[in-house]
Structure formats: structure tokens, C-alpha cells
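Here the complex is missing one protein chain, while the rest keep their positions.
Up next, chain A:
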């Protein structure tokens, strides 16, 4: 595949571990667009910085990864010039799309713009052209709907090695056209705007560019926006409990040591199904509030092998003398929400439990408690 890339352009293989790590990082992103931004920009910055540092040891990466939640593009700094990387997974190289943020925000405006194609299948990074801010402003077509500049492949400088040659011969070449300053935004106005942007699908298109630019380019405001948007989309209930963390003694709020609830009867609780074991067992209990009662969910986790856990789940009334409401149902669901196991409380049961089950590393499951119309669910990730 490399033969099809002219030697005037830059082609670098993407090491599999780098791709895996970047992909993992990308899963924490919000939208699918943000996910791809994180993946592509992470690889672009890491790989290019590593490669260019050989000839240009003074090269630096902008550390702000949260930008990728909103917009594509990352920055390498070299010789006091900003090199804006614009990665894409498109294989056609028809045009270079540059978000307006990198052109018209004075604090962000690039000197050079590098078209970077990243192919996760061919595991290849390919720089197929570049341009300067000046050239972009004079030749590019502006799309007001998306707030992006567009340059046809033919309008770019195809010989990317020329960029490095110029960094050696003429690092102070004039690259930028004039950029109008953005009006400053008062703190109260900013807070109002951020609140508004917390719930809209595409914040960068919601308010006039000048205002957006001022918010996005301010580190504090930008991270506040990321926070607000994360809060708006995820609820504590649906976040999965990571059992891997449990084995490291880290627990999400709500999960407490069994001893705190049942005192010496903790041992009694698990006497219902005893297994003699030398390996450590992690046990935690969480209080579940149902409309007319408080119940306790007990989860016991045991390491069977490096990738497999043995898990036991019990539901009991909060008072050791009390009984569970009859008909209450404790269910084990697979990650596709299919009911795998189910147990129903009869009259005068004070505890019910699911048969011990095994789960492999990386799988998810849910524990559901149903009482009449009410359902309470806890997600787990092994």
C-alpha cells in the first residue's frame, strides 16, 4: 500500500498498541463524532510528534484533549509556529476541511495546516498535503452552515517534505493573514452561555462564532462546558460498577462494607451458600430504596482466574428480622438485557439469592430488582 503514496508525502505505520490505547481513550467520549475526534487526533499527535522530534527535537504538542469533544484538530508547536493537524478517516482525500476555530480565533489560529489521513484498517497515517493560513484565507471556500473552510486537494501543497525543508531554511516565513480579535466575554454572560450549551446537540454551532470562540479557547470555560455536558448525559444510576476496581479496593458511592450493615451477621448472610475458599472475597452491600421499603443488595466477588470472577448476589431486607415483600424478584440480566436467572421471594423469606455465577473479564451484566411496578437496576462490568 505504501508504494501508492508518493515519496514527497509522509506515510507512517500506526503501531497496534497505539491504536488500541487511543481507541480505549476514545470510548470515554460523548458522541460518536467526539469518539472519532479523540481517536484520530490522539494518533496524529503522538505519531507525528514522535517522528518529527528526530529532526526537530524542540517540537511540542498542545495538551488539551478536551477540545476534541467539540471540534476536530490538534496542534504541534514548532519554531513559534502552530502546525494544525487535521486528521480524517476518509480514504478519498477529496478536500481538506478546516473548522473555523483554527483559522479565526487568534489564540488558536494555525500557521500551517496539515492534511492527515488515518486508516485504521490499513494501519497507516498519511500526510497528503499542507497549506498556510494565508493561502487558506485567499483560496478556501467557507461553509457558513458548518463553520468550516474547505480546500480542494489540488489547492494544497502536495509536497509535504517542502514544509520540513522550509522549517530548516526559513522558519520565520510569513504564514498568517490578519486575524480580527474576538470580543471579550464577561464571566456572567459566559456562565449563562455555558448553561445553555450544556444540553444542545452541537454547541459550536449554537451561538455566534465570536462568542463560541471566546468560550472554547478559554481553558477554564471549556472544561466547565465538558463537565456540564457530561453531567447532563449520564446519570449515576446507569454508570456501571466496575468490579475490577472492587478488587483494587475502590468502590463507587453507595457500596459499603457488609460489616457496617449486618454486624457479626455478615458471616451469616453468606452462610446460605458456603464455599470453602482461600482466595480473598470482596463483599459489598448497597441500600436500594423502593417506594415502600429499603432493601439491601449484597454482592460478593471472588477471583477464580486472571480473567474470571465468581459472583454471588443476595437481596435482603434491611432489618435482619424483617422479611422481604412477597413476590419481589431478583434477576440477573446479560449485557443485552436478557434475563438469565431469576429468583422470587416467597412469604417470610428474609433473603433471596441468585445462584453463584461466573463472568469473564470485559463482560457486563445487570442486577435487577422488581417489585410490582418498580424496577431498580444496577449495572456491572467485570
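Basically, a residue touches a chain if its C-beta (ideal position, glycine included) is under 8 Å from a C-beta of that chain, and two chains touch if they have at least 3 such contacts; residues count from 1.
Definition applied: contacts and distances are computed from a predicted model.
**Q** Refer to UniProt and select, among "Multisubunit sodium/proton antiporter MrpB subunit", "ABC transporter permease", "Group 3/4 sigma-70 RNA polymerase sigma factor" or "Alpha-ketoacid dehydrogenase subunit beta", the name of the complex member that is left out.
**A** "Group 3/4 sigma-70 RNA polymerase sigma factor"
**Q** Quick one: say which of A:8, A:58, A:305 or A:361 touches the chain that got left out.
**A** Of all options in A:8, A:58, A:305 or A:361, contact with the hidden chain holds for A:8.
**Q** Out of A:23, A:56, A:142 or A:357, which residue would touch the omitted chain in the full complex?
**A** Touches the omitted chain: A:23.
**Q** For a quick check of understanding: of A:142, A:164 or A:357, which residue touches the chain that isn't displayed?
**A** A:164
**Q** In the complete complex, which positions of chain A touch the hidden chain?
**A** Residues touching the hidden chain, for chain A, are 1-13, 19, 22-23, 26-27, 31-33, 35-36, 39, 88-95, 97, 112, 119-122, 128, 130-132, 135, 150, 152-155, 157-159, 161-166, 168-170, 173-175, 201.
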